[in-house]
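Dropping the structure in here first, questions after.
A single protein chain has been omitted; all remaining protein chains appear in their positions.
Then we have subunit A:
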Amino acid sequence: MDKKFGASSKSFRQKKKNPPKPRKRQNDIYITTKSNFKAQQKYCKDLLDSGLKEVYLHCLGNAINRGLNLALSLVQNSNDTLTYAINTSTIHLIDEFHPLCDDDDVSIQKRNNSAVHIKIARNSTYDIGFAL
């Protein structure tokens, strides 16, 4: 069922699928390269300022660079109130190859992509007296 085809193969057209987003809590942020970097920065900062203790940045593939930059800039601009922890994983992605001629059926390709999950948390030493 799952054969692999090159993206250049003429008789098929590749259709990508959305990667699964397992967690959709308030402090889960999925980083994309399309949104404005400053806007993302502000969004994270506002979340942390609103009283959340930690924020998770999930970045996949191309967006890892963006995510790391974002995390670093957040921590740097925080006067040592924030720390980060990093985790890597592999995400299983599925592509569909849609046929361009009548005799073929849809085929599926499995693909893996690396992902980074960054936890940005408030420094516990400065957390005194901060009641949620």
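FYI, a contact is a pair of C-beta atoms (placed from the backbone, for glycine too) under 8 Å apart; a residue touches a chain by one contact, two chains touch by 3 or more; residues count from 1.
By our rule, contacts and distances are computed from a predicted model.
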item	value
Undepicted complex member, UniProt protein name, chosen from "ATP synthase F(0) complex subunit a", "Ribonucleases P/MRP protein subunit POP1", "THO complex subunit 6-like protein" or "UBC core domain-containing protein"	"Ribonucleases P/MRP protein subunit POP1"
Chain not shown: contacting residue from A:Leu72, A:Ala85 or A:Ile108	A:Ile108
Chain not shown, touching residues in subunit A	1-2, 15-18, 20-24, 92, 94, 96, 98-106, 108, 110
